[in-house]
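Note sheet for the following structure.
The other protein chains are all here in position, but one chain of the complex has been omitted.
Here the chain labels run A, B and C in written order, and each chain numbers its own residues starting at 1.
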Amino acid sequence: MIAVLKRGVTPEQIRQLVDWLKSMALDVHVSEGRDLTVLGLIGDTSRIDKELLESMEIVGSVKRVSDPIRQANRKEPATNSIIEIGNIRLGGGYFALIAGPCSVESEDQIIEVARAVQKSGAEILRGGAFKPRTSPYAFQGLGAEGIRLLLKAKEATGMPIITELMNIKDLPLFEEIDVIQIGARNMQNFDLLKEVGRLRKPILLKRGLASTLQELLMSAEYIMSEGNEQVILCERGIRTYEPYTRNTLDLSAVPALHELSHLPVVVDPSHATGKISLIPSMAVAATAAGADGVMVEVHNDPAHALCDGAQSLTPAQFDELSRKIFRIREAIQ
Amino acid sequence: MIAVLKRGVTPEQIRQLVDWLKSMALDVHVSEGRDLTVLGLIGDTSRIDKELLESMEIVGSVKRVSDPIRQANRKEPATNSIIEIGNIRLGGGYFALIAGPCSVESEDQIIEVARAVQKSGAEILRGGAFKPRTSPYAFQGLGAEGIRLLLKAKEATGMPIITELMNIKDLPLFEEIDVIQIGARNMQNFDLLKEVGRLRKPILLKRGLASTLQELLMSAEYIMSEGNEQVILCERGIRTYEPYTRNTLDLSAVPALHELSHLPVVVDPSHATGKISLIPSMAVAATAAGADGVMVEVHNDPAHALCDGAQSLTPAQFDELSRKIFRIREAIQ
Amino acid sequence: MIAVLKRGVTPEQIRQLVDWLKSMALDVHVSEGRDLTVLGLIGDTSRIDKELLESMEIVGSVKRVSDPIRQANRKEPATNSIIEIGNIRLGGGYFALIAGPCSVESEDQIIEVARAVQKSGAEILRGGAFKPRTSPYAFQGLGAEGIRLLLKAKEATGMPIITELMNIKDLPLFEEIDVIQIGARNMQNFDLLKEVGRLRKPILLKRGLASTLQELLMSAEYIMSEGNEQVILCERGIRTYEPYTRNTLDLSAVPALHELSHLPVVVDPSHATGKISLIPSMAVAATAAGADGVMVEVHNDPAHALCDGAQSLTPAQFDELSRKIFRIREAIQ
Partner (left out) sequence: MIAVLKRGVTPEQIRQLVDWLKSMALDVHVSEGRDLTVLGLIGDTSRIDKELLESMEIVGSVKRVSDPIRQANRKEPATNSIIEIGNIRLGGGYFALIAGPCSVESEDQIIEVARAVQKSGAEILRGGAFKPRTSPYAFQGLGAEGIRLLLKAKEATGMPIITELMNIKDLPLFEEIDVIQIGARNMQNFDLLKEVGRLRKPILLKRGLASTLQELLMSAEYIMSEGNEQVILCERGIRTYEPYTRNTLDLSAVPALHELSHLPVVVDPSHATGKISLIPSMAVAATAAGADGVMVEVHNDPAHALCDGAQSLTPAQFDELSRKIFRIREAIQ
């Protein structure tokens, strides 16, 4: 940690600050220049409140030097985590297409959609059983029954399953689920993060609506610090002032997260845009940006979907999109 | 729900859409004008996905007419909820000052701060026992021990206590706590909301960093729909592009929430600004804007606070602020 | 324009509102349903203040039906404007790569960069002569001399030139410039828009840092309403809370603007991200999203660039990027 002192501080003031810092068990390296004095703080600076230090009268600015992210951050330039999901691999050069309906509605529906997206090249099936809804009066998902139907679809197609967990007490239902999704609204539900950190199965962690990349990585760190290293990051749009799209898909998060972390990055253009007409372009752009996977909502009958029908592609639309995505994958090799 | 159709739709297209809507058990009132056709949908329109309807080729725009908020919304112009907290009242003309440290650190600290803020006119003591922290490596609060110390301070001063609940499983510890705080990061942790909805004690619900007023009210509705009507709304700053303050305090939320809802509104300027120098002005402005309470961080030794010291006032600063707040209360009567 | 009245309005109240609306020379079509009354306003509703109408006691909500955009909006599904820039075409299936330095610095520099990017496939040369800078003390560009050097580079390479105009009084200097850029900060400098609307040469209009797509189109409309139909829209990143990138590139603006308008859309990933390491991925993603052009900063010696060196690619980096972009163009055909 580096503290730059204001001009005109007296030696006495410096001495007092250094004493106080030493009382917090830190080594202090003082560097006095012609115009300014810089303190280098060495030791466990995580105990220091950066903003408190900055608020002191004689301190101009404070900068953390050591990265607060220990496990999620990139260490070696070329090594990327590869997450194994059944027979599928994701990350480190492996790309996977994830598709399925917003909500599981019936056995027929989920199996029909699963077969269709599998035929078009999707390797992982997504579907919501527990649905976070803004209103307590909206359809909240089929719950345990939804999980049961997803596992039926897994049995029928062999596709691994990804679905959202909202409540720690539902965890026993997720035993055979392949990837647990932590939704955007729970990205900083720290107790939930710690709980899934004790599992040994892949976690897909969605970026919160107003979360920075740094905060997303700190939340991944919550999971990893409990021992679960299988974290997949997911960009799904952030909240901005623009009303035309539901959220603003931040595709620069893909190369930025790859720069900061070794974890794979998946993009969800369906929730981000909320508009069928924009999803294919954004799925293709995400692939071109280097995403390790793309997750798309597909419904066999979007007009009758119980939730988010407006952002679900038909199987035929998905098939066309999927061809384009694979062409892009080739183009960027 | 009102759907305005695009120009040039054919009678056959209208008929198909009306049939589909009727198949969802809705009454449809068709109003054809010279230039445009308007459909009025009557019945349980909460089953209709507004965005799906809008995405249909012949539909220009859709507008919900009925308010999705049933219990939190304002019904009578002049009736405001009054929340009773011990002997204290908050809302409907009653104003309360809430103060205390970010984190409970020791018995001496919390009792000393409690006595000081009480002397300056604070009626409710706040203090963090369970702390939501971005990093898993940061100080996470004293937990159960912190709750115990808060109750010691309650015993010593008679002040009712407000503290944050993060995890349903900790609920038994909160038996004697007077007001349970749901933090900004958990505003859409719907299972937690439902759980505290089953209690019969006041809940202080903080607005999420990127939550709209409508979403804040829907989250209050989650609590109220389970039977707990004692909800206090709290504005604590929203995330914007401005880097000078930690968040941007949205004081227009105070009259806006009063317009939309009968629930009391409290403002927390400490977390919003993150800067000691800005807190007094914002506390005073919040009072002038009509807030039903103001919640301020106070620490007997901010320089050694274990968390957020940079945003804690000293007891002396709080005393000065408190006088100003009470003068403002008189001025706006 | 559609106004939905609140429940419980009296016939007398409706009559008064209708009379007032008729006094503004509008036809009013009243449609009374069981639960609600809808007014359809026909005529020149641009004279009505939508927010004023909404603020009236008996009015629930108001919705504009007619598009306030008359010339920039999409009319026929398949017809897109093609802008001719010298021998180059942009839009309607024609794609152009635009490259060059942030600032023109010397004759050698601009000609060297022009030759390099031309060899890599760039067809239009960009370079700043008048530079909008946040600080009055920062380098403001070479001005008239910069324009002269750009025209030298045009002479040497045959590439058409694009450069920014900030002040109407500089217009005479731009006679031989092929495309005039209106910068993000001037997107709502309406007098400047009207002035370039009187020209008959292509205008590249950059989206403001906090402008909606609707506002961008309304600004294009300012230019077109004066008779200049040659407008190119440019997405260059919007301001959000995320600090890792300078701005957040909103790539969904590409398909969204194509949906709303017939005008071509160019993406500038250099200013959006502000980081060399992210520019190639974003340029490639923009191409995949369907952009009609990509504009990239290239400098022969980024380390000594007088402005924005941190976001300039070297000619070698641009060459590699350019190959990737052309492969993507093929993949999305």
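Quick note on the criterion: contacts are C-beta pairs under 8 Å (C-beta built on N, C-alpha and C of every residue); 3 or more make two chains touch, one makes a residue touch a chain.
Source: prediction; values computed, not measured.
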Listed residues B:Gln140, B:Thr240 or B:Thr314, member touching the removed chain: B:Thr240
By the document's definition of touch, the residue of C:Gln13, C:Ser61 or C:Ser225 touching the omitted chain is C:Ser225
From the listed residues A:Ile14, A:Val38 or A:Ile82, report the one that touches the chain absent from this view. A:Val38
Which residue among C:Thr10, C:Thr134 or C:Gln333 touches the omitted chain? C:Thr134
Under the stated touch rule, tell me which residues of chain C contact the chain that is not displayed. 20, 46-47, 49, 51-56, 68, 70, 132-139, 166-169, 185-186, 188-191, 194, 208-210, 215, 218, 221-222, 225, 239, 246, 274-277, 302-303, 305, 307-311
If the hidden chain were put back, which residues of chain B would touch it? 210, 212-214, 238, 240-245, 248-252, 254-256, 259-260, 272-273, 277-278, 281-282, 284-290, 324, 327-328, 330-332
Where chain A meets the chain that is not shown, the residues are 2, 4, 29, 31, 33-36, 38, 40, 42, 60-61, 63, 65, 239-241, 243
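We adopt the following convention: only the chains that are shown with their structure count from here on.
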What rotation angle, rounded to the nearest 5 degrees, superposes the C-alpha atoms of chain A onto those of its identical copy chain C? 180
Relative to chain B, which chain's C-alpha centre is the most remote? C
Chain centres from averaged Cα atoms put chain A and chain B apart, in whole Å, by 26
Averaging over Cα atoms per chain, report the distance between chain A and chain C in Å. 31
Centre distance in Å when chain B and chain C are each reduced to the mean of their C-alpha atoms: 38
Residues of chain B that touch two or more other chains: which are they? 239
